[in-house]
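Here the complex is missing a single protein chain, while all its other protein chains stay put.
To keep things simple, chains are lettered A, B and C as they appear, and every chain counts its residues starting from 1.
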Amino acid sequence: MSGNSFGRLFVVSTFGESHGPALGAVVDGCPPGLELCEADLQFDLDRRRPGQSRHTTQRREPDQVRILSGVFEGRTTGTPIGLLIENVDQRSKDYGDIQDRFRPGHADYTYHQKYGVRDYRGGGRSSARETALRVAAGGIARRYLEQRYGITIRGWLSQLGPIELEPKQPEIANDNPFFSPDPDKVPELEEYMDALRKSGDSIGARVTVEATGVPAGWGEPVFDRLDADLAHALMSINAVKGVEIGAGFESVTQRGTEHRDEITPEGFLSNHAGGVLGGISTGQAVHASIAMKPTSSIRLPGRSINTAGEPVEVVTKGRHDPCVGIRATPIAEAMMALVLMDHALRHRAQNADVPDSGLELRDLLGE
Amino acid sequence: MSGNSFGRLFVVSTFGESHGPALGAVVDGCPPGLELCEADLQFDLDRRRPGQSRHTTQRREPDQVRILSGVFEGRTTGTPIGLLIENVDQRSKDYGDIQDRFRPGHADYTYHQKYGVRDYRGGGRSSARETALRVAAGGIARRYLEQRYGITIRGWLSQLGPIELEPKQPEIANDNPFFSPDPDKVPELEEYMDALRKSGDSIGARVTVEATGVPAGWGEPVFDRLDADLAHALMSINAVKGVEIGAGFESVTQRGTEHRDEITPEGFLSNHAGGVLGGISTGQAVHASIAMKPTSSIRLPGRSINTAGEPVEVVTKGRHDPCVGIRATPIAEAMMALVLMDHALRHRAQNADVPDSGLELRDLLGE
Amino acid sequence: MSGNSFGRLFVVSTFGESHGPALGAVVDGCPPGLELCEADLQFDLDRRRPGQSRHTTQRREPDQVRILSGVFEGRTTGTPIGLLIENVDQRSKDYGDIQDRFRPGHADYTYHQKYGVRDYRGGGRSSARETALRVAAGGIARRYLEQRYGITIRGWLSQLGPIELEPKQPEIANDNPFFSPDPDKVPELEEYMDALRKSGDSIGARVTVEATGVPAGWGEPVFDRLDADLAHALMSINAVKGVEIGAGFESVTQRGTEHRDEITPEGFLSNHAGGVLGGISTGQAVHASIAMKPTSSIRLPGRSINTAGEPVEVVTKGRHDPCVGIRATPIAEAMMALVLMDHALRHRAQNADVPDSGLELRDLLGE
Partner (left out) sequence: MSGNSFGRLFVVSTFGESHGPALGAVVDGCPPGLELCEADLQFDLDRRRPGQSRHTTQRREPDQVRILSGVFEGRTTGTPIGLLIENVDQRSKDYGDIQDRFRPGHADYTYHQKYGVRDYRGGGRSSARETALRVAAGGIARRYLEQRYGITIRGWLSQLGPIELEPKQPEIANDNPFFSPDPDKVPELEEYMDALRKSGDSIGARVTVEATGVPAGWGEPVFDRLDADLAHALMSINAVKGVEIGAGFESVTQRGTEHRDEITPEGFLSNHAGGVLGGISTGQAVHASIAMKPTSSIRLPGRSINTAGEPVEVVTKGRHDPCVGIRATPIAEAMMALVLMDHALRHRAQNADVPDSGLELRDLLGE
């Protein structure tokens, strides 16, 4: 495979370019009987959709998804679910002048080297527009995980440049355009972003995503650990440069007595593990954070070369997000949903007959 | 698959438990004609091997690898390479008292929940002893990458608890028992570890690994990006809790003008990308770091429960590494080798006929 | 995966039901730079298309394929190719009376048992309409194989019920509605089919497919042999009950001295092997035949049960092929193209650097 599929049992294959006629996906392996309609997927698509506030790109895409197969009379049938989103608001002429030059920090040069040919309009296949289909496919996984297992997946912006955001009210992160889990910080974020946009520059961000209600026992040692698959999934999102599970890089300076999560008959006393031990879920919240780089598509000129190897100055026009981290929250949630869904299916394939241990440890963190 | 295989075209499948008769691996997909003998793999195995200094576990395993197939008259034949390492120095009686209790921070509880049954001796399948086979298999990839493409993979310890280590002389990191790239810091490390060992506690670490000589164009967008596959590979190493590519979490506070690596006809002016853009290698050094948690196997008592759900105190006997990060350097190198090898093969499958662009950009970092 | 993808490196994933809004496919792994437009795929689609003569189903589907991605300015870019065919001429009401009963010889009962729910209209996912996408995807493989390697794939009807057809002029099999390689037999076929249609019954068939120009060395021992992958591919076509490579079941009564294909410096003296030895291509014509069962959708009543387990009589209305083998020729060709394409890519991944042996043996058969 050329890397456009994700998952082993719940397999999502996406296609489509930023300025082509449409993007789509095939979702293979969904259990039959799940109630599903297009509106169910639209909620998350709208959260990811551009143009929702002045802080994101002004491209106006309705991102309306059509279900082309795999659903009959309102329920999944177990056959592959075809998804399609048509591109509506392309402005391909914006990209004529990057046809033969490489934007620094962008995939232009690497696609050119790899394939010899590329659809340069809007980044082509390397555009984050592809993630709309991940969000749609992830929405299917999400519904199943919630209805079958009671799993809730929730993400939020945990840092934007210098501004750190505590998860004070993650459940209302959707109510502001930044997915800030701390509503009191929204004015500060707005001010920061307005100044940034004015300057023409961009900024990095940190996004956190968490799943609660995941049963103990999901994840396949040795290579396909739940955390390793999460790392794969999250690092595959455009612009991500780092992934942490649980304590993440804080573990480097922790002692064993501090890091290890002690257990009582009622549950775990802490969750530095991020809900994964030995690659397998513990029953605690599965917790991951990602670092997102500042978008490379900025209007401040940068040094580069063209396809002839000559030095050029690059100024990126088009409509871009000054902080791609903002719209990344629903994407990270979707990728976590895909990983959990895949492991749910893998787990029951092999371990369907394992008797219940009688142990169910709660996450006592913060109680 | 139950997760014991890694790679799509250069596929490594491992088996074996810490205290079983032997561990082994099948390496499928190695090109024919590569000169290979057991001694070639032993060098890295010896670097990972326990008992090399007083700072690692005192289990005495020769970790002598046998090649059982796939090599004929000193060269690979293109058929699968069977590898075997016998266990010699098991002391299984050390583990009798954890048979029915879960060590905090360990995979005991999750294996119990997943499988209902587990080989508790020395951690069984969850033991880091499995990584010996990764190092052996990675050694094959390494040789191929070096001989066919001139790629060098080099790792080092970049932080041990509070002690940060600059890559002053990474090329001699092998010459000290800590894989420190800064030889001047070795006495400080020794002192720290001696005190730690005395205390009975353990500590986290940070390891960095870098590949130079990787051609531009390797990596498969969208999901199987080179960095996503690296994240998967590195996060699958026991005790890893975080992965960074290039600037990693520093990207969160960087501006676009700072992060983007500008290009001149001679090459890239910086490498915040860590050698990967859009999931595809740029030709620069591929650069990754990992966070390793402090080992959970410590002799300081911790609260836990037993299989009946009753509270118990756990003290881990046996012989363990107070800092698993120390021996992780060759493992991280091996995993990077496996990822690069897989993408080398994948790249040429699809892009064998892409004409040379005439562009080859050097990494001008630090020049 | 739930089985809707085919191939390891050239991966085709299909979706869609007979009476849903559309069917589609994602083709992942196509090398960049191949000239491709929709018309290139339409030729084979038209050959498979229903309603071309009175001897096949009278459903009128234009089967017009749209390329939604992966092609830019007339050339493939190396990114996934999205294909879409809309359903136009559904007459779903024909199927109301099989909603709760199982047609004998059909997948109704097995889908019901597997999924608990099914889209009964026109067979839903089990309909041979899905093969239109295989033909489209196979058309891409075919073009590449022809342009890059000079491979020609050609199929024909080799038997229809009792009428055996010799490959007298396989190159003009397209010129008659039966894909008969013997034009003189066409009147006999017409007469047979007219009588059959009148009787309301259906008949089995045998189809042969052959690829010439395949280089020696393609195919992966041990499990993914070229012939094993062909068997998988061909047996996955609706209604196929048997697959033969080369001499096939004639081998049962052959002696070793008769079956083995002797070699001279000019080439092979026979081709009982069907172009594959040890799972790897010999350079001779790759030759396979399939047995197709008579379609189960006939208007002659048959005994069956309904979903309540009660006995019912089933009469299949709708528009069906009295011999599904007739339209199977382009499908078998497409599946052979997909297998060869996948192995072309797999071969060069591992064996890119194998030096030319200097040996190239022709197929001397019939000279």
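Please note the rule applied: a residue touches a chain if its C-beta (ideal position, glycine included) is under 8 Å from a C-beta of that chain, and two chains touch if they have at least 3 such contacts.
Note that the structure is predicted; figures quoted are calculated from it, not measured.
*Asks:* Thinking of the whole complex, not just what is shown, which of C:I140, C:I280, C:I326 or C:L340 touches the missing chain?
*Replies:* C:I280
*Asks:* Which one, C:I172, C:I305 or C:L365, makes contact with the chain that was left out?
*Replies:* C:I305
*Asks:* Can you list where chain A touches the absent chain?
*Replies:* The list for chain A reads 8-9, 29-33, 78-79, 148, 221, 345-346, 348-354.
*Asks:* Quickly run down the residues of chain C that touch the omitted chain.
*Replies:* Contact residues on chain C toward the absent chain are 1-6, 8, 14, 102, 104-107, 109-116, 125-126, 130, 159, 161-162, 201-206, 216-225, 227-236, 238, 241-265, 269, 272-274, 276-283, 291-296, 298, 300, 302-305, 307, 309-311, 346-347, 350-351, 354-355, 357-359, 361.
*Asks:* Need a quick check: the contact residues on chain B for the chain that isn't drawn.
*Replies:* Counting over the whole complex, chain B touches the hidden chain at residues 1-5, 8-9, 11, 13-17, 20-24, 26, 28-29, 32-33, 66, 68-70, 72, 75, 77-82, 84, 114-119, 124-125.
Definition applied: only the chains that are shown with their structure count from here on.
*Asks:* Please output the residue numbers of chain B that touch at least 2 other chains, ranges allowed.
*Replies:* Touching at least two other chains: 8, 221, 346, 350-351, 354.
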